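Only one protein chain is missing; all other protein chains are in place.
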Amino acid sequence: MLTLSSDFGSVYPAAMKGVIARLSEARLVDVAHDLPRQDVRASAFWLREALPCFPPAVHLAVVDPGVGTDRAALFVRAGDHALVGPDNGVLLPAARALAGDGTVEVFEIPYGEDVHVPPAANDYPGVWPHEPASSTFHGRDVFAPAAALAHEAGVAVAPEDLSLPRVEDYEGIAFPEPTIEADGAVGEALAVDGFGNVVTNVPGDVLAERFGSHVKVNGIWAAARPTYAAVEEGHRVVTVGSHGNVELAVNQGRGDETFGVDAGGRVRLSW
Amino acid sequence: MLTLSSDFGSVYPAAMKGVIARLSEARLVDVAHDLPRQDVRASAFWLREALPCFPPAVHLAVVDPGVGTDRAALFVRAGDHALVGPDNGVLLPAARALAGDGTVEVFEIPYGEDVHVPPAANDYPGVWPHEPASSTFHGRDVFAPAAALAHEAGVAVAPEDLSLPRVEDYEGIAFPEPTIEADGAVGEALAVDGFGNVVTNVPGDVLAERFGSHVKVNGIWAAARPTYAAVEEGHRVVTVGSHGNVELAVNQGRGDETFGVDAGGRVRLSW
Partner (left out) sequence: MLTLSSDFGSVYPAAMKGVIARLSEARLVDVAHDLPRQDVRASAFWLREALPCFPPAVHLAVVDPGVGTDRAALFVRAGDHALVGPDNGVLLPAARALAGDGTVEVFEIPYGEDVHVPPAANDYPGVWPHEPASSTFHGRDVFAPAAALAHEAGVAVAPEDLSLPRVEDYEGIAFPEPTIEADGAVGEALAVDGFGNVVTNVPGDVLAERFGSHVKVNGIWAAARPTYAAVEEGHRVVTVGSHGNVELAVNQGRGDETFGVDAGGRVRLSW
């Protein structure tokens, strides 16, 4: 199985699928191609939520504002999973979650004017039309062939077998840590989902014990409840989302608009 | 085959796919994940249009504003098809269409603190990370595993084999009935598609005999024609859509804006 994630929107993901289908019989599963555009941290959050639901797979994930610069292309081994994408941190939170014990191994996929796909691709002469790689679409020209070849080598391939150099110094993503206090918590919005629910970095357990009462969010009262429809339609509700974190919502409405909080915004809970 | 439908937008559907792939080798086909958000009736309409095109399959369909409340989770057997989703009526119109004779059998999928996936899931120890189920994402925690297990048991599984309790009292969806008169018809917009075409509940045959002439829609004249491009670009046209109902459209434009009718709006046709 090979999953695909990107912030490409439309058409470009198809180019990646086509390239992969030339090189591999892998079953393809789209995770999302509308990850928050050019937003590496929010995309990393969503990947960390979605990818651990899958059985062992190669996960291709491209949110890559630095395409064509000298940032490396990475192959990350995480437990029975492998991830392929740019060295900007987007892969790491998901990789640590997939690894179980948090231990990941990171390798570099060489590419460039002469070597734009992994060496093993030479076993597939003539399959790839883009020679050399473009500077503007490494999803198609670098990451997709690398993911396909990794899949063919085996999902949990030993990277040594791919002759990839190990990387010790790679980009990470640090999600901000919330501050938990006796009378509340101060955190940050990590992402907003399509329903307008604001996903914070505050762990749900600090809220769960207040279910049934009201709490303040940036000074605005809202009901603390175990789910959205525990309040009337259109009412504010603070709940625990499926990721385990505190979420700001409006039953059948948009929490982001009502609470005035976007991704990256400050969230002060008090009670 | 296992089809997936939801109003989740992005990323969340991937969690369902991952869960299913852990439990089943089912071929996955996305129907749509942008069903009209939180709109059970309009979503039910689209499911009724799309699902009968498929060969026998398990259809997972989650439009679920009541997630986490005490609404039941349902397994519906309809002819050679099965449907899994919340007990809010969203499954029923499609189920009746799939059943051919309209006869459906409805069963409850137990879940809760102790039993959050169907009993048979115990045959798959360790596969599922969310224990207990969240209150906010039953698509991932309840419906997806249930659909996967139903698929493994056989698309047209006898629900008795799943040891599911039969439900006699479940939610339905009643699409409004139009009034057909000698000089027109009064109906309602069931949905608006992505082109801006307004799908009404008025059966197409009352219009088809007027093709070539003009009719009034809420007092606005429009050409009655067998297809959109039978009028000039930008002109109003009333036609019969692919679902067999009267549709309000503008050739290469948006019928909803031009006629001022949204889903749920009243549509008076007169001639």
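We just call them A and B in the order they show up, numbering each chain from 1.
Note that in this section contacts are C-beta pairs under 8 Å (C-beta built on N, C-alpha and C of every residue); 3 or more make two chains touch, one makes a residue touch a chain.
Since we're looking at a predicted model, the values are computed, not measured.
Colleague: Touching the missing chain, which residues of chain B?
Modeller: Residues touching the hidden chain, for chain B, are 1, 3, 5, 29-32, 34-35, 46, 49-55, 193-195, 226-230, 239-242, 247, 251-252.
Colleague: In the complete complex, which positions of chain A touch the hidden chain?
Modeller: Within chain A, the residues touching the omitted chain are 8-19, 21-22, 28, 30, 37-38, 65-69, 129-130, 134-137, 140-141.
Rule of thumb we're sticking to: only the chains that are shown with their structure count from here on.
Colleague: Would you mind pulling out the distance in Å between where the CA atoms of chain A average out and where those of chain B do?
Modeller: Once rounded, the distance between the two centres reads 29 Å.
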